[in-house]
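As you look at this complex, bear in mind that one protein chain is not there, while each of the others sits in place.
Up next, subunit A:
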Amino acid sequence: MSDPRIIVTVQEAAFAFDEGYAALLDNRCDIGAVVGFTGLVRDFNEAPEVTALTLEHYPGMTERALGDIAAQACARWALTGVVIIHRVGRLVPGDPIVRVLAASAHRRDAFEGCDFIMDILKTRAPFWKKEHATQGDYWVKERESDAGDAARW
């Protein structure tokens, strides 16, 4: 069996809903499942009327952290490949922020691998959100529930 394929991208541009599929499948026929997660910007969070948010990251460390998380997932589950795309810069409600794809021969590995990657990404990858709401701007606070989700694994 070949090494799992890991693709990590940090970009300002929007991505399509099927972004990453072709690269992950790569004309292979031993992949039986692809699980995808797409995170979107909500118009409510800490404030009720969020008009936009700005995502900042730490170039270099971000890509490395995402690559490490994908590699951890591949080590724990029988994944044939992982795609992580995370956007930075200014986003408005409805915009996609993050996309995670996990591929495997059987569905359970892909489901769990994808779930794991999102939980760890939210507590480890160096991204920070500043929300712009009608009442003013503020930095989003870390959540206890996110730490709890990451601790499940």
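One rule holds in what follows: a contact is a pair of C-beta atoms (placed from the backbone, for glycine too) under 8 Å apart; a residue touches a chain by one contact, two chains touch by 3 or more; residues count from 1.
Methods note: contacts and distances are computed from a predicted model.
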Chain excluded from display, named as in UniProt, from "Cytochrome B", "Cyclic pyranopterin monophosphate synthase", "Putative tricarboxylic transport membrane protein" or "Inhibitor of KinA": "Cyclic pyranopterin monophosphate synthase"
Contact partner of the left-out chain, one of A:6, A:24, A:50 or A:98: A:98
Touch with the omitted chain, as defined above, among A:64, A:90 or A:108: A:64
On subunit A, residues whose C-beta touches the chain left out of the figure: 39, 55-58, 60-61, 64, 86, 97-98, 118, 121-130, 139-142
